[in-house]
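For this depiction, one protein chain was excluded, whereas all remaining protein chains were kept in their positions.
Chain naming follows the written order as A, B and C, and within any one chain the residues start at number 1.
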Amino acid sequence: MIGERYINGLVLAGFLAVPIWALAMDEPFTITLATRASVLAMAAVGLNIALGIGGLVSLGHAVFFGLGGYAMGILAHHAQTHAALDLGFLAIEGSRSMPVIWITAVTVSALAALLIGLLSLRTTGVYFIMITLAFGQMFFFFSISWSAYGGEDGLSIYVRNGFPGLDTLVPIQFFGLCFTALCAALLLHWRLRASPFGMALNAARQVPRRVETVGLNPMRLKLLAFVVSGAVTGLAGALFADLNRFVSPTMFSWQLSGELIVLIIIGGVGRLMGPVIGAALFVALEHFLGGLTDFWHVWLGAILLLIVLFARGGLIGILTGKDGPRV
Amino acid sequence: MSAILIIEQVLNGLQFGVMLFLMAAGLTLIFGVMGLINLAHGSLYMVGAFAAAAVAGATGSFVLALIAALAAAACAGTIVEIVVIRRLYRAAHLDQVLATFALILIFSEGTRWVFGSFPLFLDIPDYLSGPIALPGGIEYPLYRLALIGAGVLVAVELWWLTSRTRIGIQIRAGENDREMIAALGVDISRLYTLVFAMGAALAGLAGALVGAIQSVQVGMGEPVLILAFVVIVIGGIGSIKGAFIGSLLVGLTDTLGGVFLPELFKVFMDVGAATQTGSALASMAVYILMSVVLIWRPTGLFGMRA
Amino acid sequence: MSDVILSTRNLSRSFGALKATRNISIDLRAGEIHAVIGPNGAGKSTLIEQISGGLRSDSGTVHLVGRDVSALSTQARARAGLGRTFQISALAMEDTVLENALLGALGQSGRPWRFWRAAGEDRDLRARATAALERVGLAGVADQVTASLSHGQRRQLEVAVALTLSPRAFVMDEPMAGLGAEGSRVMTDFLDGLRGEAPILLVEHDMDAVFALADRISVLVYGQVIATGTVAEIRVSREVKEAYLGEGA
Partner (left out) sequence: MKLKSLALSVTLAALAGTASADTKIGMITTLSGGGAGLGIDVRDGFMLAVKQSGRDDIEVVIEDDQRKPDIAVQLADKMIQSEKVDIMTGIIWSNLAMAVVPSAVSQGVFYLSPNAGPSALAGEGCHRNYFNVAWQNDNLHEAAGAYANGVGYGNSFILAPNYPAGKDALTGYKRFFEGELAGEVYTQLGQTDYAAEIAQIRASGADSVFFFLPGGMGISFLKQYADSGVDLPVVGPAFSFDQGILQAVGGAALGVVNTSQWNKDIDNATNAAFVESFEAEYGRLPSLYASQGFDTANLILSALDRAGVDDADAFRAALRAAEFDSTRGDFAFGPNHHPVQTIYAREVVQEGDVFTNRILGVALENHSDAYAGDCEM
């Protein structure tokens, strides 16, 4: 068995090594794949805060991913067309600057998470899963029929947005940006897990009534976790949109919410690096299997099934020989 | 808008709701008895429709097609229960969600592997096709009336089965207490397989019945699955009565919302904008209904209180 | 009556037709252990939940240190100074023993919103948690996962978590449950020393422990207090005998 710290170190090193190797070998697409994996991993790290620590099985995290994406899409669209976004009482200029877009994405998705969390946290268990799914579907259908921003066609942004001092169109530079953001999210998860807040949240997942009887409010803990989680996933959404230079309602789809959960479970629920391993493996499978057969979903399904049935605790669970938190 | 049109739309909503009930009943039974979230229920719906289309294509008989749908879905359900589901009863909801999500992938692409990428043909039998005149001058398709009848029949049978028969008593006992029912000498794992197969057969039946007026294609199960979940959550998970009322609520909301919301917006908007806004809102209507119900009653209309 | 720390007045609660508790009035005075006994189904668990805030009362009031806490939530009552233990251990089983104690210390500090610094590195929290563990004799296993503790150790940890709160009054739900003779004796000795710190409302089935510890006893039957008095008074009470003999026969 291997210690989790070593695995974490290896994973991060591997994550960094692959694109650098690809750069040396002049394989820019491998860098793009690594970027995709790191952005998906970051979205799942966000979900892992709510799910892995707080036990909140949200099947609606695509809402925040999509809001982050549309924050990018709408701001860049207005900058692209040189028309301010007119809200009636306030006109907002578009922006092509990533920092501005990121702040917007984080703010918007945090606010949405606050609202959805307030309403959804009244329920528990399957009802929570389903009410978050319902919110996801509302956003999905709304975005499809909202023609001002492309509806189902989505919004194309022809040139990737800028970051001061970087040329974001160069794959390795954009990878660096996304990888840094992923590391920041991981750092947040790590510190938060050890902090008083994380400890209380973790206890609230296991024994909410104990948390109450020591004078803490488990609802508020969970709500804050949901907001932080939504904000991180929202930021990942903005990066994902910039990676593709495109946003569309599929970012709101329930399948995407499901995929984020899949990523976490493959790696290991509640583990710091669970989502990272999951995303790396998922992106690799998608490409390897996708090339072998048109029917690769069958094999993906079979692999997922094996993981659930025989590898409780995900890959990190297998490698460390320790079960993860139970959600 | 005339009264006839309104009545016709209400009938449409009822028919849609009754079909949803066939899906939701199995789902809620499986959750209530075994505590399992089965995302793959939509795949069993698809299996039923494909089996019906294949058999109808080969034999030309709609009745045989329905029997095939029931049998194929029940078989698929039994196999899935024994191979996979059985290991998930004590697992966390999260594991159940993932495992049955994986089953969807396997079923969908597996079906495409076998039947190809194009939709299959399944039609209404001649003796049920065409409209009939109802009192009041309403012309309504006979087949849809038959669907309402079939759905209500199944609902009554289910009620009878769960409240009046030995197996129903076992099922209800199993909901409350695994140990007690095991102590009664009932083979719990056989009971579970049976309940799962029964739920699967209902889903397969729904798939075949609906397949005759819709498109029999890969992926047809997922939209219905989501709506069925909405139904059982609104009704309260585990409650057959809740599933029935939830089905009708969702069916009526979806149908009437789609018709009347655009009309409503026409009162204060121009026609084009009203139809678009109205339809956008209509597509969200059932989800709004569900969140309102859950916010008001966090365990659904007839769910058990925590 | 200034020495009354915790008191209930006419607490009632029904579940449908079943009246689980009826007009219960109990006082817990400074420095005493007040035991509540009664046959199964007498309403003891309901009463505890009503006092600690888990169940809303149909009528009646709860006062803690002179303050009416009837309308407060569980967590507000905890902050007001109510330290409660559970009959079936409610501990975070995946976490270490120390972390469970830290959770109590954190609740007592009232500052759970710090994000960045690790909880285990906070000197005040740690000191408070370790002190509580030492008092119940769990300091040696502080870094073990709670799930690996024996049943007896879990009971001790329950009490330790309540201790970290430095409550004004304890409400303990069968702390001896499932303990062997030796374990009960250790726990009895420990609770005996605790009463000077804060009074204990003790719900307990173990009659030896009750008679050894209690300053006063209230007997609950069918949701009503049929007698309250000292150990000696209760031992000779006719009503109590009837109620218990009725149960025994």
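Methods note: contacts are C-beta pairs under 8 Å (C-beta built on N, C-alpha and C of every residue); 3 or more make two chains touch, one makes a residue touch a chain.
Since we're looking at a predicted model, the values are computed, not measured.
Asker: Looking at the whole complex, which visible chains does the left-out chain touch?
Answerer: Across all of the complex, the chain we cannot see touches A, B.
Asker: So one chain is hidden, and I want to know which residue out of A:107, A:124 or A:250 touches that hidden chain in the complete assembly.
Answerer: Residue touching the chain left out of view: A:250.
Asker: Thinking of the whole complex, not just what is shown, which of B:141, B:199 or B:238 touches the missing chain?
Answerer: Going through B:141, B:199 or B:238 one by one, B:141 is the residue touching the chain not shown.
Asker: If the hidden chain were put back, which of A:86, A:153, A:167 or A:323 would touch it?
Answerer: That would be A:153, which touches the missing chain.
Asker: Which of B:171, B:186 or B:280 sits in contact with the chain that's absent?
Answerer: If we include the chain that is not displayed, B:280 is the one touching it.
Asker: Quickly run down the residues of chain A that touch the omitted chain.
Answerer: Within chain A, the residues touching the omitted chain are 18, 21, 27-30, 32-34, 36-37, 141, 144-145, 147, 150-154, 156, 158, 171, 240, 244-246, 248, 250-251, 280, 283-284, 287-288, 290-292, 294-297.
Asker: Determine and list the chain B residues touching the chain excluded from the picture.
Answerer: The list for chain B reads 1-2, 4-5, 8-9, 12-13, 15-16, 108-109, 112, 116-121, 123-124, 129-131, 139, 141, 143-144, 210, 212-220, 223, 255, 258-259, 262, 271-272, 275-276, 279-280, 282-283.
Here, only the chains that are shown with their structure count from here on.
Asker: Please classify the inter-chain touch graph. Allowed labels: line, ring, star, complete, other.
Answerer: line
Asker: Counting only Cα atoms for the centres, state how far chain B is from chain C in Å.
Answerer: 49
Asker: Using mean CA coordinates as chain centres, what's the gap between chain A and chain B in Å?
Answerer: Computed from C-alpha means, the inter-chain centre distance equals 32 Å.
Asker: For chain A, give me the residues that contact two or more of the other chains.
Answerer: Touching at least two other chains: 326.
Asker: Would you please write down the residue numbers of chain B that are in contact with two or more other chains?
Answerer: In chain B, no residue touches at least two other chains, as defined above.
Asker: Could you please specify the touching residues of chain A with respect to chain B in the complex?
Answerer: Going by the criterion above, the answer is residues 51, 57, 59, 119-120, 122-127, 129-131, 133-135, 137-138, 141-142, 144-147, 254, 258, 261-262, 265, 269, 295-298, 300-302, 304-305, 307-309, 312, 326-327.
Asker: Mind listing the chain C positions that touch chain A in their complex?
Answerer: Touching chain A: residues 52-54, 73-76, 78-79, 84, 86, 90-95, 99-100, 102-104, 106-108, 110-120, 122, 125, 161, 164-165 of chain C.
Asker: Help me check something: in the complex, which residues belonging to chain A touch chain C?
Answerer: 191-192, 194-200, 202-203, 206-207, 209-217, 221, 224, 325-326
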